[in-house]
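A single protein chain has been omitted from the complex, and every remaining protein chain is retained in its original position.
Order of writing sets the chain letters: A, B and C. Residues in each chain are counted from 1.
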Amino acid sequence: MPFIPHTETEIKQMLDAIGADSTEDLFDEIPPHLREVSLAGIPQGMTEMEIARLMRQRAQQNSTALCFLGAGAYEHHIPAAVWEITTRGEFYSAYTPYQAEASQGTLQLTYEYQSMMTALMAMDVSNASLYDGASGLAEAILMAVRGNRKSKSRKILVPTTVNPVYRRTAHTIVKGQNIELLDVPYDSNTGTVTLDEIKQQCEAAGGDITAVVLQQPNFFGCLEAVDEITDWAHENNILLIAVVNPMAMAVLTPPGEWGSAEKNSGADIACGDGQPLGAPMSAGGPYYGFLCCKQNLVRQMPGRIIGRTVDLDGREGFVLTLQAREQHIRRSKATSNICTNQGLVVTASTIYMAIMGAQGLENTAAACYANNRKLVESLTAIPGVKAAFTSPCFHETVLQLEQSAEKVLAELMHHGILGGYKLGGDYPELGEAILVCTTEMRSDDDIQTYARALEKVLAGEPVMAEEGVLC
Amino acid sequence: MPFIPHTETEIKQMLDAIGADSTEDLFDEIPPHLREVSLAGIPQGMTEMEIARLMRQRAQQNSTALCFLGAGAYEHHIPAAVWEITTRGEFYSAYTPYQAEASQGTLQLTYEYQSMMTALMAMDVSNASLYDGASGLAEAILMAVRGNRKSKSRKILVPTTVNPVYRRTAHTIVKGQNIELLDVPYDSNTGTVTLDEIKQQCEAAGGDITAVVLQQPNFFGCLEAVDEITDWAHENNILLIAVVNPMAMAVLTPPGEWGSAEKNSGADIACGDGQPLGAPMSAGGPYYGFLCCKQNLVRQMPGRIIGRTVDLDGREGFVLTLQAREQHIRRSKATSNICTNQGLVVTASTIYMAIMGAQGLENTAAACYANNRKLVESLTAIPGVKAAFTSPCFHETVLQLEQSAEKVLAELMHHGILGGYKLGGDYPELGEAILVCTTEMRSDDDIQTYARALEKVLAGEPVMAEEGVLC
Amino acid sequence: MLIFEHSAEGRRGAPQSPAEKAPLDGIPQNLLRQSSAGLPEVSELQAVRHYTRLSKKNFSIDTEFYPLGSCTMKYNPRACNSLAMLPGFLNTHPLTPDAQQQGFLACMYELQEMLCEVTGMAAFSLAPMAGAQGEFAGVAMIEAYHRARGDHERREILVPDAAHGTNPATAVMCGFSVREIPTLDNGDVDLDALKQAVGPQTAGLMLTNPSTLGVFERNIEAIATVVHEAGGLLYYDGANLNAILGKIRPGDMGFDVIHSNLHKTFSTPHGGGGPGSGAVGVAERLQPYLPLPVVAKEDERYRYLTSEDRPESIGRLSAFMGNPGVLLRAYVYMRFLGREGMVRVAEFATLNANYMMAEAKRRGFTLAIENRRASHEFIITLKNEAREFHVSAMDFAKRLLDLGYHAPTTYFPLLVPECLLIEPTETEAKEALDGFMDALEQIKHEAETNPQLLHDAPQTLPVKRLDEVRAAKQLDLAYEPCRRQG
Partner (left out) sequence: MLIFEHSAEGRRGAPQSPAEKAPLDGIPQNLLRQSSAGLPEVSELQAVRHYTRLSKKNFSIDTEFYPLGSCTMKYNPRACNSLAMLPGFLNTHPLTPDAQQQGFLACMYELQEMLCEVTGMAAFSLAPMAGAQGEFAGVAMIEAYHRARGDHERREILVPDAAHGTNPATAVMCGFSVREIPTLDNGDVDLDALKQAVGPQTAGLMLTNPSTLGVFERNIEAIATVVHEAGGLLYYDGANLNAILGKIRPGDMGFDVIHSNLHKTFSTPHGGGGPGSGAVGVAERLQPYLPLPVVAKEDERYRYLTSEDRPESIGRLSAFMGNPGVLLRAYVYMRFLGREGMVRVAEFATLNANYMMAEAKRRGFTLAIENRRASHEFIITLKNEAREFHVSAMDFAKRLLDLGYHAPTTYFPLLVPECLLIEPTETEAKEALDGFMDALEQIKHEAETNPQLLHDAPQTLPVKRLDEVRAAKQLDLAYEPCRRQG
């Protein structure tokens, strides 16, 4: 019996102690006519040997193409130590640290995580994680609505340069609470949002706006003018919600430092997806959403928070704190319903950040930037390919093609290349545009491979058998 | 500086404490003219990202063929838990357990290993491992020579059904001590050695023989008549050294029970390669040699031995014991020069045996046997293929071909099949014979795949493109 | 010691990033970070040692018996981890065309199908990333269903008072108000109170069955009838399916929508707090509203359904596919179990719980609910011990830690004073259950003779009892030098 340790003798002893004749008796409170369950549609159990073989086959059916896709998930190098330690049984198979004294490992690690995130974001406080970046933005919006007592509107300005899936997800989650997300169009020249446009939308909405969302780098990879928008928001009692790529924050101005260097500057809430910091792409997850805020918003924070305290002997120790915000105490009045979060991925991410260090992360981020510049240079040298926007980018760039983006990407796939993300669906105005991404993983060779393949594809050359890496 | 934690400030502080101006000064006792070392032939250092990519490419250049090769290394299923626990830092990065109190993990585990091996082999004592099966046989022979005080000859009978590489390795290692290994030919009908032949070789050698070696199952996969040979050896004051496949011992009579069921029966020494018990094939290692003996030979045992004892409070604990046999104490009079052994593989093997349990191991061994029967049946149904010997086999069998074994194996490789081991090199008398092996890993489908491929190859059909799994 | 306290400026021990920083020219100065990123600078060895040592300060299934009620702390098979982490899965970008991730999609499709089969629902979405998000999806679908029918007045969700805190919190997130339904002493929902509560304002009822009291709701069919007749829908909080797997199916009980915590019943690891999966299943009539993505099979090929296929979907809950790595682990686990294994889970989880309950009674403990079968869990109340010896359930819990056992859930459900909610799961051997009961009995004896031992517990862990009040008052949520300097 896989995973069941009972012997016949023990079963007998246990039933005797219970005073039952068979295990079937233990289910006698269930209405008998409901107890006729057939699981015919579920296959028979397998041995580990058989499953391992099956899963290896399945894994092999997935692509091993050279990845120039980003759009919210990024292929970064993850040091081997990260997941080897993360999957140690003591981290892997523990529950939420409700018994603090028996969970100091997870608790201290999470406190360190919070510290790292506040440092990286230059914010005051971080929680212990939310599900992912998209749902994290929803929580940030809910938090802003609770936190901005000066605004009654429940209206949030969301530029269309914010990841479209994030916008859709946020909508799903906040709509039940009568919160409105209002689009702000971007400048078709720069690929970024302008303060003028934001002002205009604010006025159009009646002038009372609860918060404005700003993504840096934005979905097009472009860098937004974060300082002036942050200052304007604060002047108008609007909270600023930053959505950022944490890897980029090693080299870009972090949300806590947006705006003029005055007392009240900086984003009020910073959120995003922690995936770039140690989580494999893994077909979409598990990643995690991070959430940081200024001190004055801490009691509006959803999710778990770890605090440092002392034990009876005055020794330092760590506990779950401010639990009165949470659903298991506050029930219907909680800041959120979140309970289970993405703890193990946070564990990995913390170890990742510790191993990389500030300098390591900076160098990695700078390499992403430099590689993307090389890629864009190589690709835009090909006739029929040009950069769509003028703004500087971090590690993603929108390229404008003269042929069908869909077809080009499909042909690149035949060359074993994941060539980028087709933008026409969410941004019809961009036509045949693709979003390409280059991390530190893409070598000069890889970039040349892409350039050569794109050249051939655009020239209509057929794929040679030996080039067809996979389909 | 990869792996070097020193900062400039610390280096300065440390040099100051030493009273040196630079690290170069610390090497001033080395003759200066010898200090001009250039390592131009060594490539520059790489980042983990780069090395990971290189190693993944290298790993992909290795074959993923369907394996019907045995001949001393076997593809068995290894539960995922085995190596996940084995590579925990506490096992992985510890040294030999010289400080017993700080090494109870490794020590107790090794004591359990010794217990499992004595149980599996039905012997009195096991050591903590030797390097591998081949060198282990050499140590067993040296041990027999030291242990058999009744024989002066230093002559050992070794049937040619013992793995040829083991015989060669043993020769390399024992020859310096004037020990002679004498061949005993096998019966060309049964593929096993007969008692008559052994007696004959014993007489030819002058009647004084120190030990006789017997492999079960033998190199041809055939089962030797272990009982009568063991009895005869003991009647003649000859020690019996068993070389066995430990997986097979789950279903075959273990060495400690060879011979008539009398007091003195059983092999005196049992050795072999532990690879089938949890070690991946890994291009040849690391595996480990196991070595068991009867109680009276324990002080002749080479290698480490763990004993159970008590601490100051009477609590059970484990220590290295009988160290007076070993080189670090006994120096030139030690039982062997072995120091580092194969500890981590033994760790894996112990966990493997614990997870499998007696019944699990039995079922696995029985599946190997059954699968091999299926394979042999399928293959010998093909014209031009027949079994070479009449004896029952465990999971390997010698097949006689009518075409060049070398060519057939090469063509099978084009079908993505490692078809077996060519015996003609070591056994010219067998002509175009191959040794095939089937473990529990080979499904009925795999067996049919082999049969179909072999049929085509023997019929001279060319390999179709889509069948050519790899070359 | 914090990792930051091992840090030294200028240390670069790791071979993990380019040694030199590429120039960032082209980015305007004001957009470039001026301060350091503030992460610790330690060597790889220091990091490995620090986190390996931290890990040793955790209790976990792999090291201790962990009978935490309502959390289903069962063995997490190691193969589920290693097979979910095969490079072919880890290296798949989520936006890879469907045709190039058929291996992964096949697993997801089959997982949906198996969940339908075992719960009796018509369709599943694997999108929700934990139980609470599954609840959100479920309640949002209830809302969408009523709205689609023009039934705009149903603004109330009913929740038994024994419910998990996520239930009321979820209802509110979806814009509903919450009304609590009381529970009878025998553990069943107060059917009369329920009848009083339902009405045209009722959107639905969220029910956990077996309830968090560890008993099966015997009136489930009557409850379903009451709610359905009032025009409401039935939500099944299937966080814990362990006790009913293959024994009874929520779909057959009349539920319209359910979520299942794959990180409990299907043994994906809890990871010290997550990630999980709260896959959500629905009856036929709710299928159009399922959250995306969902995987469909057409002509032996698998593909993600989009909002074009499902225009009425409540939408997306995450940027991609929920938590695929968790889903893969659950998939592997279900293939391990197979049809027969599922039933065994229920049988042995229930056997273990009932055995421990019988033993608890035999050893003189008071059960929260008498004369009922335990489901996968049961409750001891220590109210007598609290009154007589001034020891609390928390004291028992902490003392258990000293004896090498993780404590059961304490103070939940809120209805039972000084309670311990004990869930052994099916993967624990009798030896572990007996050891735990011996420990509990010993502590009971200590409470009577030497209660200070309990108050002072734990003594053998890295820290003694921690000051939670101070933690909440003198907030220290990040290492000082890391906090925003402004």
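Convention: a contact is a pair of C-beta atoms (placed from the backbone, for glycine too) under 8 Å apart; a residue touches a chain by one contact, two chains touch by 3 or more.
This structure is a prediction, so every number in the text was calculated from the model and none was measured.
Across B:Thr64, B:Gln200 or B:Gln448, the single residue that touches the chain missing here is B:Thr64.
From the options B:Gly207, B:Gly357, B:Pro383 or B:Pro462, the residue with contact to the unseen chain in the full assembly is B:Gly357.
Where subunit A meets the missing chain, the touching residues are 1-10, 45-49, 56, 79-81, 84-85, 89-90.
The set of subunit C residues touching the chain not shown comprises 6, 8, 11, 15, 43-46, 48-49, 52-53, 56, 61-64, 75, 77-78, 336, 427-429, 431.
In the analysis below, only the chains that are shown with their structure count from here on.
By C-beta pair count, the most extensively touching chains are A-C. Touching of two or more other chains is recorded for residues 11-12, 14, 16-18, 42, 44, 48, 52, 77, 79, 81, 83, 87 of subunit C.
For subunit A, residues that reach two or more other chains under the stated contact definition are 48, 52, 77, 79, 87-88, 440.
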